[in-house]
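What follows is a single structure, written as structure tokens, with notes after it.
Just one protein chain is left out here, and the rest sit where they should.
To keep things simple, chains are lettered A and B as they appear, and every chain counts its residues starting from 1.
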Amino acid sequence: MSLTTERPAPAESSLIPSKPRVGDKVFKGLSTGSGILIFVILGAVATFLVALAFPALVSSPETLESQGFGEFWSWVIPLAFGTVWSSFWALVFAVPVAIGIALFISHYAPRKLAAPLGYVIDLLAAVPSVVYGLWGGIALASALQPLHAWLATYLGWIPLFSGQPSGTGRTILTTSLVLAVMILPIITSLCREVFLQTPKLHEEAALALGATRWEMVQMAVFPFARAGIVSAVMLGLGRALGETMAVAMVLSGANVIKIEMLNQQNPISIAARIALDFPESSGLAVNQLIAAGLVLFVITLAVNMVARWIVSRRAAFSGAN
Amino acid sequence: MSKRIEAKNLDIYYGKFKAVEDVSMVVEPRAVTAFIGPSGCGKSTFLRSLNRMHEVIPGAYVDGELLLDGEDLYGPGVDPVNVRRQIGMVFQRPNPFPTMSIKENVLAGLKLNNKRASKGELDETAEKALRGANLWEEVKNRLDLPGSGLSGGQQQRLCIARAIAMQPDVLLMDEPCSALDPISTLAIEDLIQELKANYTIVIVTHNMQQAARVSDTTAFFNIAGTGQPGKLIEMDSTEKIFSTPSVKATEDYITGRFG
Partner (left out) sequence: MTATLTPPRASSSLTAGQLPRWTTPLLVAAAAVVGIVATLLLGGFNAGLAAFFAFVLYQVAIFVASASVEGTRKGFDRLMYGFVVGAFLLALVPLAWLAFTTLLAGLNRFDGQFFTWSMRNIVGEGGGAIHAIYGTLAVTGVATLISVPIGLLTAVYLSEYGQGKALARGITFFVDVMTGVPSIVAGLFAYALMGLVFRPGFVSGFAGSIALSVLMIPVVVRSSEELLRIVPNELREASYALGVPKWRTILKIVIPTAISGIVSGVILAIARIIGETAPLMIASGFTQSINNNFFDGPMMTLPTFVYGQYAYRSLPHEAYVDRAWAGALTLILIVMSLNLIGRIIAKRFAPKTSGR
């Protein structure tokens, strides 16, 4: 035994360590502390926002009129409407396409192509929002202007399309399309995950009964994936609600509540209003913008909570982040 | 080098659930002791309690005494880390560290415990452990390649080498051959026969022929039903257990009437 001296265990007679093991305590403390820091950060976000929003919330309408943007609720409610309205249309455009793409990748495309095709769609998620804004504001808006004119001419009797069409194309329609492109990859990737988890047995059972591929999707995939799809849509909505740059750079907006989608004047969103006004604001106006941010925070929080709740009801989808 | 283990009225709990009840036994040094019994009978749990590995699951604890050459493994102030340095373990499936080479795997115990040693000493230790595990001839030319490139049987012997490089007093083996083919199993069984000259060896196995082939003493565990704790039914020399067991349940199990 040439190496007996090198024996790793301490003195042979004892199992009791000669000195206390601090490494474990320190490391556990550090990682637990980091976890607790998450609480602290989120608590700080809420606290600081409330603290700086407070002056605007308690000021009289007259003070806000002179130093801010006018009475708070009548100012913020049109913004909240604009936020929800543009996001709603983004969902209407994005969801069917996203589900189609997810199905294409999970059940229709050849196996070998599925991963690269998924990567291509993920590329859409990698594009910074400011680039979407630039593209939407410069390229897409003018390209869609003829569509605006056409819709207003031939479908103008529908309230959504009534009124004088915008000459620039910088409308809710264009903005919602840009938002739709931005949330498309999120919804797609979550749906794809869920579709791929469909039990093979169910699919094969359907095919063995002589179902066509689409019937198999209806019988086996959709029922299984329903909760997953809903939560994916909610997460996409959460993203659309908070999106700033695309709206700020594309939409020609104002503080109005109106449903027409093709006009010069459009309801702007909270996030875009903050982004546009913040650089030139000071004093109480800043407080009022922060208060609007708080409202946005609450709206997105509610949407995300509902999404989580739907996911947690079916723990099978815990894989769908 | 080789130590004797003595359990006195040992109960093992996972939270409120009592997994093993009232086990008393003596495991002799320089011998192979096999634990057999149906699935869920607590033999693996008992094995893992011998080096306090079952404590990895939160809420696990024991009641009773477990002595290693007279020293209580669960005494106040005893550090499970120190226990495990003296009682090595080999698992069901070979689990070499994927980020390390073959040599690093063998020396992992020393390196991870921050032992400083010269390169010569380390090389010597590695060679000795690999020779001890009958693996040296097969891997001596590729010590710096990843351990995951070896076959299943070689990986398991690498894990044994990794355990004996720590020069433990006891070597616990939890179904070490269950993931291996018959030829690799034979190699491990031969190795166990050689190792018993230096170590106390405890092996859990589902394979009764294996217990009969490799062990000197056999302990039979059984369970009354699901949710009930496992118990030690009978322990005796392997020859006696497999020829004239004194308890009916043991005979039924060995002759294949249940389990």
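What we mean here is this: a contact is a pair of C-beta atoms (placed from the backbone, for glycine too) under 8 Å apart; a residue touches a chain by one contact, two chains touch by 3 or more.
All of these numbers come straight from a predicted model, not from anything done at the bench.
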item	value
Partners of the unshown chain among those that are drawn	A, B
Residue among A:A44, A:I77, A:V92 or A:I158 that touches the chain left out of view	A:A44
Residue of B:K8, B:R93, B:H206 or B:K231 touching the missing chain in the full complex	B:R93
Positions on chain A contacted by the hidden chain, ascending	8-9, 21, 23-24, 26-28, 30-39, 41-42, 44-45, 48-49, 51-52, 96-101, 103-105, 108-109, 117, 120-121, 123-124, 126-135, 137-140, 143, 181, 184, 188, 212-215, 217, 235, 238, 241-245, 248-249, 271, 274-275, 278-279, 282, 286, 289-290, 293, 296-297, 300-301, 303-305, 308, 321
Touch list for chain B against the chain that is not drawn	51, 53, 56, 58, 81-86, 88-89, 91, 93-99, 108-109, 112-114, 146-149, 152, 155, 159, 162-163, 166, 179
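By our rule, only the chains that are shown with their structure count from here on.
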item	value
Rounded Å distance between chain A and chain B, as computed from the means of their C-alpha atoms	52
Parts of chain A lying in touch with chain B, wherever the complex brings them together	2-4, 6-10, 13-17, 21
Footprint of chain A on chain B - complex, ascending	68, 71, 73, 75, 77-79, 81-83, 85-86, 109-110, 113, 115, 117, 121, 124-125, 128, 166-167
